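These notes concern the structure reproduced below.
All protein chains but one are shown at their positions in the complex.
Chain nomenclature is as follows: A and B, assigned in order of appearance, with residue numbering initiated at 1 for each chain independently.
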Amino acid sequence: MWTPASTWAAEALAVFVKEWRCEFRTRYALNTLGLFAFTTLVVVSVNLGPLGVSTAQGTAVLPVLLWLILLFSVAAGLPRTFVQEEESQTAVALRLAATPSALFCGKLLYSLTLVFALAALVTPVFAAMMNLTVESPGLLAGALAAGGYGLAAGSTLVAAIIAQARSKGTLFAVLSFPVLLPLLLLAVEVTRNAVLGDAAGVALPQLLLYDASVTIAGLMLFPAVWNP
Amino acid sequence: MKNLLAWLLWLWISAVIVGAFYYAPLAMGFLGESSRILFFHVPMAWASFLGFIAAAVWSIRYLRSRNPAHDRAAAAAIELGLLFGVLATVTGAVWARIMWGAYWNWDPRQTSILISLLFYGAYLALRGAIDDQDTRGRLSAAYAILGIVVTPFLFWIVPRITYSLHPEPVINAEGKIEMESRMQHVLYASGLGFAALFFWMHDLACRVAALRERKPAP
Partner (left out) sequence: MADGAGRQGYSPPVPTSRLVFQGVRRRFGRLSVLEGVSGEAAPGQVLLVTGPNGSGKSTLLRCLAGLLAPDAGSIEYREDDRPLDTAERRRRVGFVAPDLAFYGELTVRENLAFFARLRRVEPARGLALLDRVGLPAERMAGTLSSGMRQRLRWAWALLHRPRLLLLDEPFQNFDAPGESAVRGLLAEHLADGGMAVVANPSSLDFDHVDTRIDLGR
């Protein structure tokens, strides 16, 4: 009926399931990410929405704001996935029991679902509140998917690094910003193209290349980060 | 032997300084003598990036060997990268002020070096936040390698972004091929000098760090 998890993938899946099971019982990340995102959203739209940003200004500014909201929400809620393991000392058991690459992928999958859920919730509300019309919704979805992936992957690896240091909160922001900056710039550009409906010279391939690079770097570096 | 090399380096850089002011001509289109900053500002930027690459190489070596000397070498490379990066940024900003009226223009190169400074600072902040030597070594090594993987993307994106925001042409300091040959001589000589200076300082920094670690336990 139930067979032993004999594959690496099943191990990663077990980690993923465990993350979500714990998350549903505490709702920490969902609350943090959600509250942070919507608070920022309200602040932004209160200032820019009613004044009616002109289309030209809107196209320049709004994609940046959207990604800033996503970035800061992720920074607020995502590092906990590794920080919590260290602080509640469950990391010892994990170090002895889990295959590092499977652990990384399980955590990455969890981060991905969080980021995608966040993006899916925030973006329509953002577009509505800011009166933003998007010419290529397909490209926007691509930007959010590829950009969100990079955000999750980069943040997961950096979270694993800072979890074993002191002053984790500030350290995460300090370390992740330079790593995520190229991603953000690329994602903003593709988002801007999606808003304008201009597909020429779209930076989506570079974005995907970034995603691939960070994933490979994460898989290769995580064992050294996780284990002594 | 090392003393001899140090003296040679001193001579070389002195020659570069003299050459910058007396041998190389002034660049066209620059105010007064200001183009002479070129011979120092650009090699400093090169030295800064050299620091980043050296740190990544030492980091990879450290992860393989777990030899603390490799970790010290990586940290020293980043520190020097930060030093030269700050110098490059400041000299660049001074020059930008003279030439374009503003210290900061978000010119692609200015932006790239600023972001690399952020990396160096983050790396050093990480090291400062970890007490255990082994943990510090491998976590900062991982971060340095992650950094070197990610920064090339900046060279693709930053020009696209800044050009889209600042449509007016940004004059790049080294009008590459059009540079007078004597300027090229001094520039490359200076580049070599600064690279040698980097490695000399790096060697010193590693030795100091090693001595620090050998302090007897209380």
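Basically, a residue touches a chain if its C-beta (ideal position, glycine included) is under 8 Å from a C-beta of that chain, and two chains touch if they have at least 3 such contacts.
Nothing here was measured: the structure is a model prediction, and the numbers come from that model.
Trainee: Mind giving the shown chains that are in contact with the missing chain?
Mentor: Spelled out, the missing chain touches these shown chains: A, B.
Trainee: Touching the left-out chain: which of A:Asn31, A:Gln57 or A:Thr90?
Mentor: Considering all chains, including the one not shown, the answer is A:Thr90.
Trainee: Using the touch definition up top, pick the residue from A:Ala14, A:Ala141 or A:Ala173 that touches the left-out chain.
Mentor: For the chain that is not drawn, the touching residue is A:Ala14.
Trainee: List the subunit B residues touching the unshown chain?
Mentor: Residues touching the hidden chain, for subunit B, are 66, 131-134, 215, 217-218.
Trainee: Residue-wise, where is subunit A in contact with the chain that is not depicted?
Mentor: Residues 2-6, 10-11, 14-15, 17-18, 21-22, 25-26, 88-90, 92-99, 102, 223, 227-228 of subunit A touch the chain that is not shown.
As a working rule, only the chains that are shown with their structure count from here on.
Trainee: In the complex formed with subunit A, which residues of subunit B make contact?
Mentor: Per the touch definition, subunit B meets subunit A at residues 63, 115, 118-119, 121-122, 125-126, 129-131, 134-135, 138-139, 141-143, 145-147, 149-151, 153-154, 156-158, 160-161, 164.
Trainee: Report the residues of subunit A in contact with subunit B in the complex, numbered from low to high.
Mentor: 154, 157-158, 161-162, 164-167, 171, 174-175, 177-179, 181-183, 185-186, 189, 203, 206, 209-210, 213-214, 217, 221, 224-225, 228
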